[in-house]
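A single protein chain has been removed from this complex, and every other one stays in its place.
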């Protein structure tokens, strides 16, 4: 897959004469930014530029506002994702946009609204692994966004960290992945262990489980950042970022 | 490039009959671990397994010990890297292993000892960017390890964060990269800005510059982890990890 | 606008003979301090001294107490503001002081009780900007207090931080401001970006949104304090302080 | 003084026809960015855009590099400031650029290199206050940058925080200031006290003095952010930022 | 008032022959410790030893258990205090021990159960001051315990910190105190201001009000510990400790 | 001993007619503040007001400046204390003020310069206790300031915390103290143990010894603040504050 | 009691010929891992390997899932423990597995499901001590797991820390223990005191009680880690870990 278009290209096109400076200035000035209601502005250009779908944060939004925003996205790009959504919000979207397809994922608390056409497979495979069952809600965020970005996903949940021997058969099933997302709370050891066993990029996701000293994912974050293994990290519970990052890697690996 | 060999493969070979269990058990038992002097054990298998060269930490090692370890690596794999090394240590290695090639990089404080044969190009291009001049020592760590892993590297140092318009021509030169390593101290904004402009994976490296509240790279780390942009992060000053991670991505992207 | 009167002036008046020491001592002794009920004392002199209206914190006060305090202010200065107020408290004030004008701002959770006379325009324009929609509740606090201090306000909400190109047209509309209040959560980049583009003072307000590592506005605070841009900062969610500070600047700029 | 020119203006000029898009694109592309040596890029446009002189961080730079950068600035803008500089570095600059005027301020550790022409007075007065004598090094940074930005400065150092009565006569001398910079370490009370007495904007600067719990300016930072008084804050020891911010306010107030 | 009896005295009595070692050993072995129900042990000796009444923590105790413990104390010492108690718990104590006197203080959330005899005045006067109205619940804890220890108390609540001139008339009323307890949240300045004005010991009590950075009393704690004034501090919200400590001082001062 | 004179008294005298308002205003205006050199102002009124000698911080002051300040104090009050002073600074003071008495305390790093007349005994006894030998430097600060304030001091150093039985004979020797200063590092248990055994106020001083997690006195601070015992605390290493506070208590107890 | 079997033994058996490598590889590959439902995998081998029963975290699990997992364990090992369980969950287990024995411990919030056969006594005695009544819920976790591991347990709850003399008779009753678990919140002194008095290993458990600065067990953790006494520590509230660790010690001591 070729490199995504972005602002640099625009300037390059100006330099090479393929586009007039006027057009470029308009692009820069963001004339294609449109407004929904009075408060939120949708950036319809971003999907095109970076290949990452815009995700609407449902949490804290009142329902009619959420429905309006999602509907607007649907009309423009044929697809819209809402994160940290409740089942009630999903129902409201379903009623408010009746002829669209609306899926709700309760573990990940994600709504996907679409015109029913499947996401085109852009190639690449992302593996998602969790240490325990409490990490699954974060892992599912990663899985769904990677699927939305056109990747194939493989999962192995609750493979454990303490009993290292549980991990081997699980990794066997995931051996064709182009990138690994590994979610773990408490001491967060699993990503480093996986990174020591596979030869592909591993992204660690600290999960806010556990109690006591640095118990809400902070020990896991610290341990992943300090790891001797080659490992990159995202914020605590940032399943979405990890999944999108892994999909970017997988896209590059499957051209 | 195919997936690197690793422990799972070994077990798979046992399962398929291509290798006897006895050989596998010996491999697991680490019989190829050898000792240098009385304290340090070298793991010569790791390079083969994950494609990441072992890096010897020169800091705090006494010089004869360092020379002995590096010589031992050289004899086995033809190459050895030492990090956080002083110029004096480099000189001692140069004298102690006179017929090898010994390069010292003062910014990155890295020694590379080799038999003179070039690193085989495994393909892939890694771009390294810094916000300021103080970030260069960390960026150079990333650049050198990526080169050692067979990647082409491109750099744009001191492109600034405050004056966003400085960044565009610099990014133009780096547009063919498969992955970006972006080093920044203080508030650490640059990686998110780059991630908003390019369509390839961006790895943020917080750098321990600045003063005052969270001034030793902690504000940069926090800001990168909290970023709305799709971004993965490594530890403060962890140029080595970032470079190796980017090289893993680039390898995958250039098969 | 001239410098506000304050204690130094009082002493100067004593020195110059324009006021007797006796009068000054009485002023210092706070004889104009009066009591409402048994617990809270109102400082009616502060508005005169510094030009900043006293704001009553509604949160945690029982309703009759709140109504009594606000009514007392109204009688003395013709105006009273209550912050962090619920709609129920606003209703109680409305019933308890029926012939006054009582406005409630649900986003900002502010009650303004007045005798209906408009705030005299003291001149100066304050611009209020937010990165996202979650920052609006804090921005509205800033906007209302600046209006109460006699400034004109201009707003641009949800202009985004990641997509820098969204920002330019928004800033165009705000170009006549004497000071900018910029509210942002998560990594809190926007104030520095604005400060790099405008030539007037920019006040950053970290907002307690986001999750994970330093997620409740702490990353934003750190990033604003560490910024290379020229920027002053207030406490997390301190919309009131930012608005009053900006109004002080705007007053000075519009004499 | 009119609003400073900035990027928005450029786009506005394109829209109105006063400048061709081609010129604008060149401006955006940063064609006026030049290189000094191999590593540092100087942004000569920033002074024009925001009215804030670029400050070269001398700390950690090797001397010939520093001299070269400062000389280059001098030739282009007639003036250059270096911060956190040693007396040795100042001497080297003095020898390396013999026909320029070179001042060294040992408290503030600042070098000012100029062609001898005075800074044009842009108007406005900035007052700088310190609680103790240890805060003076930070206060001097603020004072010098404000002078460099064309403001008149007034100072009152070591006015104390505990003995509040020491403060009054000092404030009397500063009553014509358009903005106050107040530097204080330990518990950092003084800025709030000043803000309670004057009617103009007060910028608090926490200073890294003191010992024990939160002793390196962190208690002062916390106390300034939590203050009930209307106060804006900069990073610990950030005299430069505070001075430049105060000068921006003073510029606006003296048009 | 003479020094309170304590364990050292016991050993001294052994040395001097006034008490047999056997008696001393029994004292040390705690034979006077008795049990209430199966879990809690009451140390009836402590009141005698240090002059500080034992305070039962009501929070988290189930009601019958609380009633039983308080009743047991009442029978032995004629008096019992319960802290962090709800009105419901107070009612239950009142019904459960009907012929005792039972007072409930809703601000301080304290129950005092007694046989009706007044606390003997041991002499000494403690002044309690708060910065705002939110600090009163903590101040009341201090006041009640000081009263229980036989001191006279004087209070001045909500005297404010920002407007320093409000404080003077309040302090006038408290000038005969032997010790001052000063409660303040947010930046916690008031105790240092009071300590700068009076010549008697001042105990600062940080109060967990406020929001944002170090907002739950931590900024106040830091600021009190860093204060240049002579000041001792107790834990955040520790009204009980502050009151008992002040009473110890007052006892000593009124012999 | 009567209550110390302070600003409130001044206002009271105005009210009662014993002093004209003019005199009071002059007092408030600080006309008795004088300047030494250009930077430091000495508050000669403070000793009179609160009974606490002003202490000059020697650390970071250049020697001639220090000598000048101390000489000026000596001439006015007959006495001057400098803290955190080196032996070299003491020698310079000794030479610079040859006919005065100049004592240097190497453990406490304190210089006392006086006209040779002894400190008048104001009465009261302060006990100073340390857990280990590393705490002595802090304890000596407390002891010297208490002596300077006219108290008798008693010391018991290195009485240990782990072996509780070591403590008893030491406490026996200190039983007549009016207040106890107890210095301890690491886990900082000793102050609570002492407070459980004596009936007089105990001030805990955390000392910055130890290593590892919260090792520089922070664990001691936390443990003293959390203690169930009645205990007041000062900043880490704040021997001066603890000693002055204890002397204030002792003064009150010995009238 | 002999050393527990573990993975090393497996490899040793291969080396000595007592087991074929094929069998070993199967063991390593974890073929005995089985699945319950679709998400959770049970590691039935762990009990055998380390002698520590697997504990199911009930918190956050939906009830049918919890019942299924516990039933599966019961069938395989005859026993299952669930921690942080509600009474409702215990009732559901009781109904769902009607012919098993199901005990619920409300203080410790633990369910034990078994086939009714008693835990075989493996020998060894563990003592559990708490400072206050709030620590009992954590202590009970330790007690139950130690019992489940076949140890005898002895308890002394609420022995207090402040009044050291309360402790002696309690310790007398526990003198035959092989290891001590000591639970304490707030300043967490008790474990160090016990360690100073007994000659056997003491494990400190910080408990999340208390308020204010480091109040949720963090001060206790810090104080235990900094203690001069010989003491090992577990996470805040980690009663389970402490009990299992103590049982391991007791097993070793009772062979």
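Should a chain be cited, it is by its letter among A, B, C, D, E, F and G, assigned in written order, with residues numbered from 1 in that chain.
Throughout what follows, a contact is a pair of C-beta atoms (placed from the backbone, for glycine too) under 8 Å apart; a residue touches a chain by one contact, two chains touch by 3 or more.
Small disclaimer: the values here were computed from a predicted structure and weren't measured.
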Selected from A:79, A:109, A:137 or A:186 as touching the chain missing from the view: A:186
Omitted-chain contact residue, chosen from B:125, B:153 or B:235: B:235
For subunit B, the residues touching the chain missing from this view: 7, 27-31, 33, 39-41, 43, 45-46, 57, 60-61, 206, 208, 217-218, 221, 235-238
In subunit G, positions touching the absent partner: 3-9, 11-12, 49-52, 168, 171-172, 175-176, 178-179, 195-201, 203, 221, 225-226, 230-236, 238, 241-242, 244-245, 248-249, 252-253, 255
On subunit A, residues whose C-beta touches the chain left out of the figure: 161-164, 186-189, 192-193, 196, 210, 212-215, 218-220, 222-229
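Just so we're on the same page, only the chains that are shown with their structure count from here on.
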Inter-chain centre distance, subunit A versus subunit G - centres from mean C-alpha coordinates, in Å: 38
Interchain centroid distance [CA atoms averaged], subunit C/subunit D, Å: 26
Of all residues in subunit A, the ones touching two or more other chains: 7, 11, 28-29, 168, 221, 235-236, 238
